[in-house]
Structures are given as C-alpha cells and as structure tokens.
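Other chains dropped; remaining ones untouched in position.
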Amino acid sequence: MSLSSLLVPAILFFALGMFACLIKSDLKFPPDMHKMIVIYLLIGIGLHGGKALASSDMASAIPAVWAALAFGIGLPIVAYIILRWLGKIDPLNAAAISAHYGSVSAGTYMTAVAFLAGIGVTYEAYPVIMLAIMESPAIMIGLVLAGYSRKVMGGATKADKGMYKHLLIEAFTNGSILLLFGSMAIGWVVSDPSYKKIEPFFELIFMGALCIFLCDMGMEAGKRLSEFKSVGVFLVSFGIAMPLIGAACGLFVGHFLLGYSVGGITLVTVLAASCSYIAVPPAMRLAIPEANPSFYLTLSLGCTFPFNVVVGIPMYYAAAQYLHETYYPLV
Amino acid sequence: MVLPSEILISMKRIEIVINEDSLGELRELLEEANVRGFTVIKRVGGMGSTGERNPEDYALAENNAVIVLACEEKQAERIIMTIHPKLKDFGGMCLISDCKWTIGPAVSY
C-alpha cells in the first residue's frame, strides 16, 4: 500500500471541506443538497448490496447477522462502561453517547468502499447486511441503558411507556434504515437486464457523488472541531479510542470468526469502528432529552468520523492484511 | 388612529410556536375551535426549555412551525382554552396580543 493509495478522491474532498472550514471560507452547500445525496447514496449502496447478495450463498450470511447483532449490543455496553467508570460521565449522557458507537456510519462505510475500489481490493457481499442491521439494536440498547441509568439515579423512573413504544417502532421504520433495506430488497429481486438500466445512475456515478457528500461532511466535521473545547479532553480521547476498540473487535470477528477476505475484514472493522450520525442522534434526542446533543454530535461528526476517514480506514486495511497473512481464521 | 372603523376592527393576534411534527394535531384543535384562517411558517428554528432546535442541522435537523392567526376576542378565548391543556405535549409557546384587522375581500377569521 503506497502513499498514493491514500489519495482517494473522496478522502481528499473530505479534507477540502475541512480546510474550507478551517480558513473560515464562506463555502456552504444548501442543506437540502446534503439530504438528497444521502438518499441517493443509501439507495445506491442498498441496490449494490442486494444485487451482490442475490448471487451469494445466503446461508453464509447468517454469521454476519449474528456479528452485526453482537456489535450493536456489545459495543454500546463497552462504551457505557468506559464512559461511566473511566470518564465519570453522568449516566444519561453516557447512555446517549454509547448508543452511537453500537451503530454505524454509512458515510464511513462508503468511504471504505471507495478506498478498497481505489486500490482494487474486492470484498464479500455480507458486510452491507451488517450495515443495514446495526442501526436498530444500537438504538434499543441505548433505550435500555437510559432506563438503567434512570433507575440507578433513583427518583422518578420517568420511563414514559408510550415514548418507548414509539421509539421501538421508530428503530425499524426509520427512513434511512427503510431506504437501505428496501433498496437492498429491490436489488435482490430485479433481473440482471433490469438492473443494468439503473446501474449507470446508482453505480457508475456513485463515487463522484460520494466526493460531494464527503466535501460537505468535511465542512460539518470542521465546524464540530471548534466545539472540542466545550466537550473536554476525556471525551475527545474517547472519540478516538472507542473506534480503535471497535476496530479491534471488528478485526477479530472479521478474520477469525467470519473468515472474510482482506477487503471484507476491512469493511467489518469499519462498521465496528464507526459511529452513527443518521438514525441514532434523533432517536437519542427523543429518548434521552436530558443528554446534551452537542456531546454525541461532536464526538460522532467532529471526532470519530474524521478519524476513521483520514487515519482509520488505511490503518484497518493494513491490520486486516497483516492478520490475513499471519493467522488462519478459526472457521 | 384616524382610520374609520369600517376599515379596521379590533381583533386578537395569536402566535404559536410548536414542533413541526405536532402541526397536524394543532390544526385539528384549531378546526375544533372553528378557526377559519391561519398562516403557517415552517422550517423555523429556536431555543427553548428543551434546548436548541435547528432545521439546518446536519445530523439533528429539528423544525419548529410558527402559526399566526387573527380572530375575534371570543374566538381567541375559545382557542386558548382548547389549546392550553395540550400545550404541554406541543412544547413551544403561545402569545396573544391586540391588533386591528383591515377589512378586506372575505372574512377569514
């Protein structure tokens, strides 16, 4: 892996966006543009994944589902423990932040896909299922942690039953999850000639559209960087340490338990290391209104996302390569 | 003001700010109270007891809606009494002030 492999256009556009923010440029993308590109990218990734899955052995997908559930439930608990015991973060903020780390960032996943495409590495079809699955358990475990926190803190349990039900439904009817699952299903069922007709829009121009998305993300990340001070040293360190912990789990699961190729391990690692900024923040805002959104948004968008995009992905890839060459998988 | 009273009539102006998601529910309440005219501004931001709400936020876009309505005093009372018990769910605020309505084409209050 040479240095030039890091010069993935998508990542360079991310850097450009951050740079624009740093020099206080008046560059600004219309807010709706961001929403549109996200819709487009989610559909594109779903279709591509569904098509890949259609020609895969579905029995082999089961372990990926289990892994996704394990990440979605396990990582938030790990995060919660670290935040509470090491960081002395108050229980509700800890719960809200934790939930984000059980979930995934579609943006990071797509950047990893662009990275692998750039260096010509192939990967399994299953990680995209994990991408689609991981948002929901993370939201639910966030609710559980919040309930636990409230009990621990004593006082009125304040557990508004109606709201919990609402959130559970929301965890499955959430727009972006639906779009991902829906387009995955469509990619699955449509015939090859039919798919060919829509491929130019959803695949051919995908990588270019991703650049614009990441430029926008770069500006957002840059804006969030300026809030580091109000978040504190511990949380910022956590925002870098937690993806590394997730990555370690991802590497282990991807290589030893799932037995994927280097590309597949990299994607699984990225999923475990990344942190949601789409479905989880609104859910936590509703479920734990007492938590400070600027904490979890700054961590997710200002810290973990840029870390993963700029440093994480190539690092995870190198680690996956090393593992793959050194150890046999357990399966 | 020297404007003749055939042109201006005394009315109440009600201004409500709520979560845009609750707009449907509020409208039903207004219909119950026989409101015939109101104006709605969407994609509005703000700060209140539940923190900041910003419709242009990247990851956490939250919209308020401003509803402005002009009506006769009696109607205003009815509206306030209808809305008041529900304000708790809507969050936001509800202001009332005096105003004069310029008699126009049709009665929509």
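Going by the order they are written in, the chains are A and B; count residues from 1 in each one.
Everything below uses one rule, namely that a residue touches a chain if its C-beta (ideal position, glycine included) is under 8 Å from a C-beta of that chain, and two chains touch if they have at least 3 such contacts.
Because the structure is a prediction, the values reported are computed rather than measured.
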- line: Written as a formula using the shown labels, the complete complex reads A x3, B x3
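One rule holds in what follows: only the chains that are shown with their structure count from here on.
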Message: I'd like the Å distance between the centres of subunit A and subunit B, where a centre is the mean of that chain's Cα atoms.
response: 40
- prompt: Which positions of subunit A touch subunit B when the two form their complex?
  reply: 31, 34, 220, 277-278, 281-282, 285, 289, 293, 297, 300-301
Message: Taking the touch rule as given, give the residues of subunit B at its contact with subunit A in the complex, in rising order.
response: 50-51, 55-56, 58-62
